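First the structure, which I've put down as structure tokens, then a few questions once you've had a look.
The complex is shown incomplete by one protein chain, all other protein chains being positioned as in the whole.
Let's look at subunit A:
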Amino acid sequence: MNYDLPTKSGYFGRFGGKFVPEILMPVLEELEEAYDEAWQDESFRDEYLDLLHNYVGRPTKLTFANRLTEHYGRAKIYLKREDLCHTGAHKINNAIGQILLARRMGKDRIIAETGAGQHGVATATACAKFGVECIVYMGAEDMERQKLNVERMRLLGAEVRSVESGSQTLKDATNEAIRDWVTNVEDTFYIIGSVVGPHPYPKMVRNFHRIIGDETKNQLTEAEGRNPDYLLACVGGGSNAMGIFYPFVDDESVKMYGLEAAGLGADTDQTAATLTIGEPGVLHGSLSYLLHDKEGQIQLAHSISAGLDYPGIGPEHAHLKDSGRVTYVGITDKQAMEGVKLLSELEGIIPALETAHAVNYLDELMPKTSKDEVVVLNCSGRGDKDMGTISKNL
């Protein structure tokens, strides 16, 4: 591969790095060494792949969306079915990978942050499977909005700690998880849920999700004998998108689109369109694009989808935007709701609200495509968890 990022110091172009308190530096170094060694170790990979195969249900299908394709009458559309993963979204790939690493490092206390609860559920699931203590930090407001996922985590044996500080949402849950981590560095492993945070997390989480793109490549070669022309994925922190994009970064003919949450509109203050309107800055340990005011205070993000409701973005996406390799577009709450309806009605698949942002972009993209081209959309999660919000907004 020509694309070989991050650098040893954790940079993707000018983004990334390790902007953390001194207490965490030795911990990150230890983590980096353990990860690099594990990732090269065949027995670690075998165990990881075995769990993905027999527990998560991989490889997930690549489904030809025939009615959606007919609807637009242009390129063929395929769906990468991460919604079929155990727990209902791609998040479990990473949770399994990191818990195996935690065990290898002898850390027996797991902490995680969660916004919508999907990463929290995935982590609680992995901890239950391995019989490990699990503490999930979740904003008090999110706990109220996502009661069902709170109950799922508790049923799985996790302790869900309500975060009352700041805006009581994902960014504050992340702050609180980091505070726990600096206090309990000796025995605690922090399972970060997206391609964010200090190095080596963005690289590690990406690599635990790259199986999405690797499978897609093989499956599409089998089905069509070629690479896709277009890849579409939604972007919050950006883990499902990095997972499907990464194996294709060097394939220049593959055009990639990251769809971020514009909320009520990227020109309003009710938005999470970090790459569209954000400015560079440091949040949660890495340098990337951020939503912040002119004094550098972090602004509250807004999206109908709690999973995209984050004022930052993974540093690799910031680099892929600046380099022009990936095009990032904001999709509004209203457009996302149209995406939910479209995929439900035409394909019998109720997508997560996050995924629906990518679905809606087909309206914009498809008229520009031709019949001999192929589009792959990463169907990152299923919409069961969103039925409350969906029925309110239909």
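Just so it is clear, contacts are C-beta pairs under 8 Å (C-beta built on N, C-alpha and C of every residue); 3 or more make two chains touch, one makes a residue touch a chain; residues count from 1.
Here is the rule we go by: contacts and distances are computed from a predicted model.
Undergrad: So which of "Heme exporter protein B", "Acyl carrier protein", "Tryptophan synthase alpha chain" or "ABC transporter permease" is the UniProt name of the chain that got left out?
TA: "Tryptophan synthase alpha chain"
Undergrad: Please pick, from A:Thr87, A:Gln118, A:Asn149 or A:Asn175, the residue that touches the omitted chain in the full complex.
TA: If we include the chain that is not displayed, A:Asn175 is the one touching it.
Undergrad: For a quick check of understanding: of A:Lys76, A:His90, A:Lys107 or A:His284, which residue touches the chain that isn't displayed?
TA: That would be A:His284, which touches the missing chain.
Undergrad: Spell out, residue by residue, where the missing chain touches subunit A.
TA: 9, 17-23, 25-27, 165-166, 171-172, 174-175, 178-179, 182-186, 279-285, 290, 292, 294-298
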